[in-house]
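First comes the structure, then the notes that go with it.
Every protein chain except one is present and positioned as in the full complex.
This part shows chain A:
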Amino acid sequence: MTTPDTSGAAGGGTRTPQVSYRQARSLAEAVFEVGGLSVFYGDHEAVRDVNMSIGDRQITAMIGPSGCGKSTVLRCFNRMNDLVPTARVHGKIHYHNEDLYGREVDPIEVRRRIGMVFQKPNPFPKSIYDNIAYGPRVGGFKGNVDDLVEETLTHAALWEEVKDKLKTSALALSGGQQQRLCIARTIAVKPEVILMDEPCSSLDPIATAKIEDLMEKLAEEFTIIVVTHNMQQAARVSHRTAFFTADVDDKGERHGRLVEYDETARIFSNPSDRRTEDYISGRFG
């Protein structure tokens, strides 16, 4: 129970010896630069002072206990927090050196470049075909929609499963297929970044494995940021991992903060912060 500090790294290594962590690329060409980011809901500061860079065509995982603000941070990247009337965002989020919250930035344009997949599969109550075609259509796509649908579904490794029922309702698919359809729908608008908010939390292990395979494949072309409660998932798929936790102040309010952000291999085998180590070794959270 009372493991000394120094043995933590070794302990972490022996617990998951079979995992081969993925090599992170340098952050020289960062897609996002986040500096001093704080998010308020009304007067409540949900997240304070987050600093991180998100690497190009890599998977960045955000882990941490419930209420630590990781989803809040994720929703800053495509300005989904704009939909919460009381939300305010302070600090810097630069996307290719462009301020995402700049005065002239149109959130619609932002979201076309930075797509999002949600926790619960949420296909539109329409056909599979229309689910894929929706994004490009509202974006003014002029080309051949049939080709685009096929190409997108192939890309998302879903074509073989659904090619004979494109016109049937997406709600008839299984949960895992629905979630992969949601991912396909997101890449149909050809974004650069895909944000995933606990994409596997409602899925069984087999469906989860398929999503992870897909994420790995998509990471060759897309920058992916994934929030997950599943530490093994973060360890398996991500290149870099950010660990968030929440401080509770005198009034009992929780303020999320970024504790540690590093290459996944380092976070899981040799974290530099005690709280990270406690969390990944299952001592809290």
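Following the convention adopted for this analysis, a residue touches a chain if its C-beta (ideal position, glycine included) is under 8 Å from a C-beta of that chain, and two chains touch if they have at least 3 such contacts; residues count from 1.
Basically, contacts and distances are computed from a predicted model.
Look at the chain that isn't drawn here: its UniProt entry, checked against "Phosphate transport system permease protein PstA", "Acyl-CoA dehydrogenase", "Secreted protein" or "biotin carboxylase", names it "Phosphate transport system permease protein PstA". Taking the complete complex into account, A:Gly135 is the one of A:Gly55, A:Gly135 or A:Gly256 that touches the chain left out. The chain omitted from view is touched by exactly one of A:His94, A:Lys120 or A:Arg257, namely A:Lys120. Summary of contacts with the chain left out: across A:Thr186, A:Thr223 or A:Ser269, the touching residue is A:Thr186.
Note on the undisplayed chain: of the listed residues A:Ser38, A:Thr60, A:Asn78 or A:Thr152, the one touching it is A:Asn78. In the full complex, chain A touches the hidden chain at residues 78, 80, 83, 85, 108-109, 111-112, 115-116, 118, 120, 122-125, 134-135, 138-139, 171, 182, 185-186, 189.
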